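One protein chain is absent from this view; the other protein chains keep their places.
Going by the order they are written in, the chains are A, B and C; count residues from 1 in each one.
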């Protein structure tokens, strides 16, 4: 069972009883609730791809920990080859049309916990790593999808954690007991949580009670999930929202740890805030790398949709349309190059896990965020006004109005009108639906804002070497 | 009745019986149909503002044609002062939060028809202008909102009008009769048509049957309106979609002229395609000017929302947030300057109407289109992830989950949590709703793509003078 | 003599004996020194244009102060019409190919002194304004060109004026005497000073000894001018450096006030630092407006040179070349619009002088600075490699090599080879000479960096109004 099927994954969800709320109601059965369909479908892709002969090679790997074939998402990377395989696997998920399988977080957390527990044990003589090892094995055996979130609610952002009027604005330990700890706080940006198997809680503020790391089953008492309705359309039609009706965005959740108890065997940080830098570095590098990788796997759909509509409009060879496409191809090449470079020029943590190069990953994330807006401009500019004005599927199917739409939505000779309509409806889905809005926010600020990533890149850059070079050039001794 | 109230406008709609279809159904009563609420509300603003003491001065004007006070939207501009007043009026409409009252087209068409009929009469010894004069008077007396569209369906865009497999891809005259003409064709991007009073049909391809201009009541036989569902949410809540639930985008329509008859007294072009350039120039300059003006009147809302959320987050003074705001202020200043310059450096057509400078208007439209994407990036970047992850109004009102949201969505000290939630919901509305998608498409390609506007700007630029200057600089005789 | 000729201006320089140093030597006669030719030629254009029938109307104006016709550069603006005339005058100077006549500073200082002395007198019961009035009259009668600089050397920029190790890093009063004051300090960016007639010293730091304003003849004892060699080529040829050999950049100077004495009748600020804001506002708005105006007057040469070389290469109609030109035309339109808007939406200071709107001017300056780099890219991209590889004029004239160059530098049919060579040499001058470097620095940081101008624009923007609009949209009470 180390490599679950889609069905096994969904079955695991049925057995869980998380406390899930949405639109004022408690939802007992998320698996069959329409608002969770698109999200679960997205998450399922990471399972499906592992059974797809085309991707099986990159999607699975022998675990040196449990000596079984496991999903690459629960595998700890050891070298560049593992990193490159990850890129290929993600490209495969993109080929399934899935914008986000959310399995990256599984990988991000496992790498981070592994390295961080190692470092803390070494420095503080604690014994976290053994627990993490068992957790990783379980994750591999059960092929878990792991959720959680790092970003705290932060409260008044002009003030630090200790200056907040309410001490709970950052996740914290409210009680240390013999058998474990009690935690309080909330994580406002927790994607997909209700349909994961395990939740990680993590905070690393430089204050003893605010440095805490643990895992817990999704249905632990004291863990409340308040969900935002999914941005995908609930109603399923044939032509409308052709992408988001299948692979709409994820359900986003606020996780509330309402004085939740965590036994010691699930704790991997408890007050050791000196580990914050390593923790951030590994988690952040891994996550930004994954996020850039996803944009890479998704930009092909943007480019393809743009090229397709240009073709259907009869304008594929128009110079300004070619320019539009060329800009998007530039973006695709640049993002790919950064992802690859992060994979190849990474480093090995003392604990044995391989980490992508944070500066390349950070630049990739920042670049991909900043360029999304331009890409959406280019796509709209190429497609034209029908993105916003095209009549509905029902009118196309109607005996009264259908004939007019068939006649007047005709594009380039040789292209069926219906194909052109479908292509426009895809672009509307990519640019003008609630799904598009979710994707916009996720690409721009998901994983942190571009500003922060640029600062990461700055930290990775050797300014002293460059200043030395300038000094030699200026003949400054 | 030359200056209608909102109620009088809506009453006029009730008396009309346009053939309107949406989602496969014929809609007999648009006024009370939920899908038309937001659009009609938008259009109503141009009536409300005329009765608002704050704007009455700029919103109304004495008509020299009918010697009555009329709406500025039916007024023919005579000079720079009229143009400046228009800018102020539009700013007022923006202050009502309305993204598009659609009255610009009323003005665009009236100016164009006035000038074009004058030119054709002069050159071809026809008698169109007198009819147009009567039409303008009626428009002023009745305070009409006028719809229609210029852009044809175009078919295969790699081919010209005469090369299309189907000759109906451009609006055309299929029969010339003693009492009038019969027209066939479609206009795919006709905003707001069902709730206007009169429709203009216009085509100016360089072929005798494809140059045609006329007006017709919205409920003329042979005129079919196939509507795209409105991008605004139909369900009205208090906190969600706070803007689009009131001022959502317009209903977009495909107008089909299904062998519709037009009596001669409503025709102002019939085969005289040599007028295309003037017609395009006046209509296009006027419309692009209005569209840039609208973005100008709307960017304040973008800036305000961004500054507000920065403030509520406690980050208003953070340098990178200040940068974000500064970029948006730059855009606001630049767009305003271009709108003003177009108003001041316009020209007077021989027929007496004043036209804005096309190159400044074109640059304004292109600039405002190209920058929208960046502005949306800046807004998202400033606001952060809660745009995509915030829980619903119902959960905030719920006795079970409300307390968590109240606690954990708290931002800067002194700001009620509910205010911050509302601010995020506004930004989600601006960036992540279907309304946002409609606005994206409208701003980028509505009124034509940036590429076309740049070409207009090129035509307005005196390259010979500049090349001469370069030749003097290079000492080329 | 209120409107001097070029010759009269130069004659005035001969009578002056400033202490001028360059490259380690004292220069007694700058008028005939090769390093000052280009700079004096630039400054002369503001005199020539006043006698050119084509520009005389905008270049001269009746002074209400001395009831004589004077140069517009010494005139105090009273209204929008004066501001618009200034734009036209500057356009004329651009038509002379002059990148910078430096007369803007004459105008900037006179307006600032006029307003500031008025305000100080009113508040502090001083009597500066009468002195300034006499100074303005003299400036008008003598048609002076006035130099000086505001920017201090600043020392360690992470520290304020009072924190510097050396108290002289900001201009300051070192002694207050019965007959006047003694000042010390330096101004490092003083363009053209040696060939002006009067020097203004100005500092407004918020410390009593650091707020000082005065004027003094260029050859006052204690005033040292240390000049950077002019970036224009000294050797005059026919084809090479065709622009900079005539209108090369200005001589830049460090002004040192080495305990220089200033009699009271030449002082207009002495310790009244509360005037700093007004002083900065008026001077800065005026100067940034002028600098944007100059880029406006100069971009035509960039566009013309680009269009010319495209034409000579046979590529004028190539789509990507058209794109390049369109971007530059956009810039020209935008800068013009901002300059015009600043002129029209200015304000009248209580003292009677009219000031351009600072936010539009600031945006214009920032935009023009940020876009210069792109324009230089576009010009190089359009022209191609010959900008950097073209052989010299001597080789073209040589009997041995000339025939090869004549044959192989031939471009589009119908264009003499020599014309094409000249066009390339112009572009090399604009992009690849020391003159080009001077222009780069002047456009980007001259008049202050873009960052500062954006902050000015921010201050001019009504955030409270916009936030209020957003609050209404978000239904926040």
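Please note the rule applied: a contact is a pair of C-beta atoms (placed from the backbone, for glycine too) under 8 Å apart; a residue touches a chain by one contact, two chains touch by 3 or more.
No experiment lies behind these values; they were computed from the predicted model shown.
Only one residue from A:340, A:378, A:391 or A:444 touches the chain missing from this view: A:340.
On the side of subunit C, the interface with the absent chain consists of residues 21-26, 151, 153, 155-159, 165-166, 168-169, 186, 188-191, 224, 226-229, 231, 249, 252-254, 256, 258, 313-315, 317, 320, 369-370, 372-374, 376-377, 380-381, 383-392, 394-395, 397-398, 400-401, 404-405, 407-413, 428, 431-434, 436-438, 440-442, 444-446, 449-451, using the contact rule stated above. The chain not displayed touches subunit B at residues 319-320, 323.
The set of subunit A residues touching the chain not shown comprises 95, 97, 238-239, 242-243, 300-301, 303-305, 307-308, 311, 322-323, 325-327, 329-330, 332-334, 336-338, 340-341, 344-345, 359-360, 363-364, 366-367, 419, 422-423, 425-426, 454-455, 457-458, 461, 463, 465-476.
What we mean here is this: only the chains that are shown with their structure count from here on.
Superposition on CA atoms relates subunit B and subunit C by a rotation of 180 degrees, given as a multiple of 5.
Taking each chain's centre as the mean of its C-alpha atoms, subunit B lies 41 Å from subunit C.
One simple way to say how far apart two chains are is to compare their mean CA positions; for subunit A and subunit C this gives 52 Å.
For subunit A, residues that reach two or more other chains under the stated contact definition are 320.
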